[in-house]
Every structure is written in structure tokens, then in C-alpha cells.
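Here the structure is laid out as C-alpha cells; the discussion comes afterwards.
We show some of the complex, not the whole, and keep each chain where it was.
To keep things simple, chains are lettered A and B as they appear, and every chain counts its residues starting from 1.
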Amino acid sequence: MTRKLRMGMIGGGKDAFIGAIHRIAANMDGLIELVAGALSINPEVATESGKMLFLDPERTYTDFKTMLEKEAAMPADKRLDFVTIVTPNFAHFEPAMMALDLGFNVVIEKPITISLDEAKQLKAKVEATGLSLLLTHTYTGYPMVKQARQMVKNGDFGKIRKVWVEYPQGWLSKLSEREGNAQAAWRTDPKRSGKAGAMGDIGTHAFNLAEYITGAKLEKLCADLNIVVPGRALDDDGGVLLRFDNGASGVLMASQVAAGEENALKIRVYGEKGGLEWAQHEPNTLLVKWLDKPTEIYRAGNGYGFQSSYMTHNTRTPGGHPEGYLEAFGNLYRNFAQTLSAKIDGTQPSAESLDFPGVEEGIRGMAFIDNVVKSSQSDVKWTNFEI
Amino acid sequence: MTRKLRMGMIGGGKDAFIGAIHRIAANMDGLIELVAGALSINPEVATESGKMLFLDPERTYTDFKTMLEKEAAMPADKRLDFVTIVTPNFAHFEPAMMALDLGFNVVIEKPITISLDEAKQLKAKVEATGLSLLLTHTYTGYPMVKQARQMVKNGDFGKIRKVWVEYPQGWLSKLSEREGNAQAAWRTDPKRSGKAGAMGDIGTHAFNLAEYITGAKLEKLCADLNIVVPGRALDDDGGVLLRFDNGASGVLMASQVAAGEENALKIRVYGEKGGLEWAQHEPNTLLVKWLDKPTEIYRAGNGYGFQSSYMTHNTRTPGGHPEGYLEAFGNLYRNFAQTLSAKIDGTQPSAESLDFPGVEEGIRGMAFIDNVVKSSQSDVKWTNFEI
């Protein structure tokens, strides 16, 4: 890379959760500079947020359209390289389309849009413009998730037979959306969140992780979604039986009413010769299980001689220095930045840099939401996974 | 108790796995004496096994019928108090019926019989004779499982919403039944094992544990059973969506092809205010999770002041002396022995002693097998749990 990339942000004002995360992830490696923002539709919040982030007041906007237009008119050496969209789900599509039209690469917080149809239009636009899009499915940024994927790919476990993935949270155990929790309010509101609640918010992460690690594609599913907390508009819990295109079966469990749980995302994959277990709670460890040998504890940052280059590429420290969620998030940004820079510099990004989730993952995630809701409403056992 | 109880054993010859476990469980507390056995249908094995167990050669039999007849004719002070049946599933019913007819109480290794119909007949017989039957669903003998059940019963977690129970094993990852593994051979043979494989062998344990801890009854289910290893006759893996009569939903996962797993039985239950997590791997710990407080680590054998009397009754040592599978198994025997002795002595057994699995659990287990197989073969999503 020959220079820092310039980022603009849409959404993510001073009290937002995920915007702050994106900024840390983008800052971490010193490859990206936040230079513009339409951080809030509330002008006061927008201004204050811009100040807190040391933005040039001239590049602090109160609506994304103005920002995209003005920034598009900037000279090449000031112009944004990409735009990060961290608004609620319903407000992803419009700025993303406009950004692409104006020649900006795009980062979008997942889920990519509020509907599959929007996602498809976005995909067409990405393809038409040739620009890059990063969808921040954070968990695939963890080094030991990379290691897991590579071991499956290498055939270390033989043919994959079984996938169990679960994502329990407890934070929606009460009707918090009526108690002034802004996060809860939009995430449980179909107009802002889409047709699924827990399955859209965290089920999609579990689904994405399962497909990423196994390299298999979901083929059919049987879902049971529940609204556990009375008065809620969207599912806050569900279980899904899975069948993959490689013959593997599985189960996906996601709940936001698992009282006492934080973000206990965990995946287990089993093949003919062994299996793996990874949990976000302790992300630097990958348990590698064997049919006829003791279980091994693979640790991030170690050079055993047989570690994946994708693991080492996504680790900043030697073994024993725990990296976490922000580093995983930072890996998405770093890989995206390396890919953009290679384009700018006219070089070829490494396979490791190119390994970040994009519009394809976005489409599959939206299709997962559609299919899981459809299946849950159906009396027939199996629903084909259709896009 | 005024004397040791006298036990006879059917099956469980020298190389059998579960017979040896039953003997340790029965021996442990010095309340029971093994005095007779029809340990094998192979006369040589029967004799040799009798010697190894220091049995009187006169009470070492080669078939259960002779044993039951001869022992029934013994004087009261030598006569067996109960008979333990540890043959493969298909050979539970006949000796159990005969034993009850001759006035012996009965212990049966689970599943209770090879079919629901047999189980119903056995139930009728138990009721008609007024004798006692212990079904060795071992896992409900663990002290922290007792603690869990009592906390749910107390309403500590509020209304129960969610049950996740899983039992992964890896030992049938290969076609071991064709490679001389005797355990594998009968367990995967429908004639000897019944209509389910993994679901009958370990799925029933998971099901029993879920109903025991929550006190709820399964109402409907949606099952996906698989034969993963080609050439196998019965399911070796499966996932089941659950709906309970208290409104809770859940997921049950059981697999014998989860390569690298031992007996990773684990249950999580969530209610309105909190949840619990128990895993057989570390059975002396119960994780107690709360919506608004730190997770607590309850440990067996501790007197916090709010521990369940059922936990302490089923613990032999103070906190910090790990008890395990054999003690859990021993608890079943001890409670059964205390109950029989109370009958003999004309006293009332304690509620804690009466807390052991019996014919009702046997019926429900067989119905689980029937319903799970039926559901798996159906294209309709939900199957009602019918007995």
C-alpha cells in the first residue's frame, strides 16, 4: 500500500454501537483514515459526532446524499476511497446503490439489505460497476475460523458429515424494545429490521459461519421460529434442521432469549476422521478432535509448521496474546483495504487479502432469512433453499 | 436398612461392559450383595464369570429361567430381593416379566424393552404385582442434575422457555459393527436393538434428561434421523425440534458419528430469569446463569444454604472430591435399595430415595423412539408425541 485509504461513514453517530466498532476496526492497522461522515440524520448529533472524531467540519454532513455528491466532486487526492454504511437494515440499500453509482467502494454492516430483492439489485450494481463491497460478517475474520476452513478444505477431517452451529444471546429476554433500549427497538421492528428478528440478526451469522467453514451450501432446511416474549413482533428464537449440498446434515440454533448468555456463538463440524470446535467466547482456540488420537488445542498465532497461511495472515501477535472481536473485525477491513490498494496500485491482491465476505454472502444471508421464515410458516417438513 | 439386599444378575458376563458397571454401582455403598447370576448363555463364560465374582457355584446359572425358578424356591433369608437385567435390549422383556411374576423386584438397563408394546405390558405387570422397577437412566443420578431439577421446580428461573440437549459420541464413525466390535454389532442391529440406533441408545438419555430437569413433557417433535455411515442398518445420528407441554421449545441432537467426541452429553435450559447448563464431562459443576447477575458455578457437595436436599442426598463427599459416572449410577441403586428396604422394613422411603427412574420413564423412552422414527419418515413437519 502506498497511502492510507480514505473512508466516509454513513450512520454511526456518537451513541451508536456498531459505528464505533467499525471505526476501531478501520483505525487499528493504520491503513485507513476516516475523513468524512453523515453520521446522523439529527444535525446536532451529526455535528457533535464529527467533532468527537476530529472530522473536518466541511466534511461533516447531515445526510448521506449530500455527502456522496460533495465527496464525489472532490479532487482525486482527497476523494473518498470507500463508504461504510452502518445504519439500521432498512437504510442500507439506498446509500449503497448511490455510492456505487458515484464510484465509491462500499462497506455494509450485515444483513446487507432489508430484503432479498434489494440484495439482488445491489449485486447487479456491484457487478456492473466493478467496485468492491465488504459485508461485515465479523466472525469469519477470526484467525481460528480461517484455520478451521482451511483444515476442512485440506480434507484433514475427510468428508464432512455434520454441522452444529449455535448462537445464544439473552439480551432480549425481556420486552426491552418497550423499555427504551434503542438497539432492541429497531432490531425487533419489521419495518427497520426486515422479516426476521433473531434469525436475521444472529441466525445469519451462524449460517454464514457454517457455510464459510465447511465450504458447503445449504440445500434445504426445516425451521421452527418462535416469538417467545409476548408482545414482540419478530422471532426472538429458533431452531433449524439443515441439509447441505455435500450430504452433510446439521442443526442451527439461535436465540435472543437464552437468559444469561452473551454472544455464545459456537460451531462444531465433524467429518469421517475428526472434527473441530470453535467458540467466539475463546476465539484464539480451535479444538481439533480426532477419531483415534487425543484432541488437540490449536492456538492462534502459533507456528506449528502446519498452520494455515490464512490464520497467520489474520493474526497480529504471536501466540499467547489474545486477540478478539475487534481484531476479527479489523481483519475484514484490513483485507478489504489491501484489496482496494492493490486495485489502486495495479497489483494483484493475495488470496488471503481477497478472503472477505461480500455481496455473494449478502445474497445468501438474505435468502436464508427468506427461506427460514418460509419454512417456519410451512407445515411441510423440508423447504428448499431458494435464492 | 437392617440388612444388605440380595441381587441376582441376568447377563453381564465377564467381557460385557454394562454388567460390570451395574456391579460397581450396586457394590459401592455396601447395601447390596450379588449372590446369584445367569451371566451368560455360554456355559463356560457363565461359570468363569461366576468364579471371578466369587459366586457360589450353586447359584451360578447358565439360563435365566432356571435361575429365577431356583431362586424363587429359596428360603426367605437367602432368596433374591431383586434381579438386574443387563442383556441386549431384545432380551429385557421376557426375564423381567418372569421375575415380576415370581415376586422379584427388577432393575433393567435402558431402554426398558425392544418395543413400546412390551413396555406397556411390563408396566401393567409392575402395577399388578406392586413390585418395584428401576430403569437405569444413569444421568439423572448425578447430584447436579438433581440440583438443576429442583431449581427449575422452585421457579428460580421463572417459566421455562427453551431446552437444548445434545449427546454427541464418535465411536460409530466407522462401520465398527463389521470389524468385530461386539458392542457396535448388537447396538446397530434392529433385531437386537429395536427400531432406532443412536436415538434409542443415547437420544433416549437426552430426552429423559430434558424431561427430568424441566418437569415438562414432550408434546410434539420434528425429527431428522440419518444413517451417516454407509452400510449401517439403523440411524447413527439425528436432530429433533421439540415442543413441550409447558410451551417451551427445544432442540435435541444425538450423534454417534461425531468423530472425536466421547460422551459429551450436555443440557441447557433457559427461563425468563436465567438458565442452567450441565455437562456430563464435568458433572460436579452446574452453571447457573442470570439475566442481570454474573453466572454462578454451583459445585456438588457444597452447602451454600440454598442447595437442594436431592443434591446432597446423592453426593457422598464434600465439595472438591469429584464424583463421577459410577457414583451417579450408584445413586440409582442406592435410592432403589433404600426404597426396597423401606418396603421390607415397613417404613416410608424418603422423597429423595423414591427419586429414581422406573417403568413410566421406560414407557416414555420407548414412545420417544417410536415417535422420533415416525417423524423422521414423515413429510409433515410436526408429529404429536403419542404413547
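Going forward, a contact is a pair of C-beta atoms (placed from the backbone, for glycine too) under 8 Å apart; a residue touches a chain by one contact, two chains touch by 3 or more.
Bear in mind that the values here come from a model prediction, so they are computed numbers and not experimental data.
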{"item": "Number of identical chains forming the whole complex, with 2 shown", "value": "4"}
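Keep this in mind: only the chains that are shown with their structure count from here on.
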{"item": "CA centroid of chain A to CA centroid of chain B, Å", "value": "43"}
{"item": "Chain B to chain A touching residues, read off their complex", "value": "157, 161-162, 164, 166, 168, 170, 173-174, 222, 224, 226, 228, 237, 239, 241, 249-251, 253, 255, 257-261, 268, 270-275, 289-291, 295, 378-382"}
